[in-house]
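Shown here: the complex without one of its protein chains, the others still in place.
Showing subunit A:
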Amino acid sequence: MALTENRKENNAQTAAVPPCRRTVRRLTRPDPASRSRGGQRFMLLGLALAGVYSLFPVYWLMIAATKDRVGLYQSNGLWFSGWHLWDNLQQVFTYDGGIFLRWTANSFLYAGVGSLGGTLIALATGYGLARFDFPGRGAVFACVVGSFLIPIALLTLPLYLLFSAIGLVDTPWAMLIPCLINPFSVYLAKVYTEATIPFELLEAARIDGAGELRIFFSIVLRMMTTGGATVFLLAFVNTWNAFFLPLTVLRGEENWTLNLGLYNWIGKRQESGIDVTSLVLTGALLSIIPMAIMMVAMRRYWRTGVTLGALK
């Protein structure tokens, strides 16, 4: 094929070009001479349409949160009609004795504490798997990868029975304990360790007389800050978004997460005739905010996490 022949030739050519020129060329892509104006416009249009599609529901949600009941049902959904955001917020925070705040605190507790513990365990495991050769290492890693295929129902239902046997159902522990063991975090931690912790460094520390625990806590963990932040972030998002596990193991509403509470609210409208639509919508908007702040603040980590986890 002409294409492949030419590729070889071209590789030889580019190899002769000094490296700095190549980087310049990469930065200034797309090569303007080679692209038609129309093509660019078409692509920008396509991206813009996809952008509108992506943002439109969020936009609608923001508008809806500022409306009162009449405005919600009768005004144009795409534009403001009165400003009732404060009333709606007040309603959300005071409804049912301020249960919404309780749910928010629970979500933060489960996602924050659970992910912190889970990240520490995952980093230790990833480090052990990546930098030590012990019998059974392959089996542990096989468990990590194999568990990606286990349906949540297969784990959650028996876990519910086990937890109820030891009296953990309907306590925060029922959410926190499962968060401590996250095979995907372990997988990521292993990949990060392989990329950031050189064997030579560990050897040097050992020769200097540092114990294995000290090496882990004062050298490895410090060097893994970026990797650890990514693992934490992804675990946090995962727990914050969890639905099946809390639905199964949390019964009383004082232990619910935000997701579970909103699920219950949206069902209420059906069952008992009270309209809680604006309550649900304002609550939904509020529940997005911590996630959005978290994602934007930790954008750098999160991007590498998403792509690294997928490509390795």
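Simple rule for what comes next: a contact is a pair of C-beta atoms (placed from the backbone, for glycine too) under 8 Å apart; a residue touches a chain by one contact, two chains touch by 3 or more; residues count from 1.
Quick note on the criterion: contacts and distances are computed from a predicted model.
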>> Since a chain is absent, check the UniProt entry for it and pick the matching name: "Heme exporter protein B", "Putative DNA-binding domain-containing protein", "Glutamyl-tRNA(Gln) amidotransferase subunit A" or "Transporter".
In response: "Transporter"
> Which of these touches the unseen chain: A:Ala122, A:Met175, A:Ala235 or A:Leu250?
Replying inline: A:Ala122
>> Touch as defined at the start, partner being the missing chain; which of A:Leu85, A:Leu116, A:Ala195 or A:Met291 qualifies?
In response: A:Met291
> Considering the entire assembly, which residues of subunit A contact the chain that has been omitted?
Replying inline: 2-3, 6-7, 9-11, 14, 25-27, 29-31, 34-36, 39-40, 43-44, 46-47, 50-51, 53-55, 57-58, 60-61, 64, 72-73, 76-78, 121-122, 124-125, 127-129, 131-137, 140, 143, 147-155, 157-162, 177-178, 180-181, 183, 186, 206, 212, 216, 240-241, 243-244, 248, 259, 262-263, 266-267, 269-270, 277, 280-281, 284, 287-288, 291-292, 295, 303, 306-307, 310-311
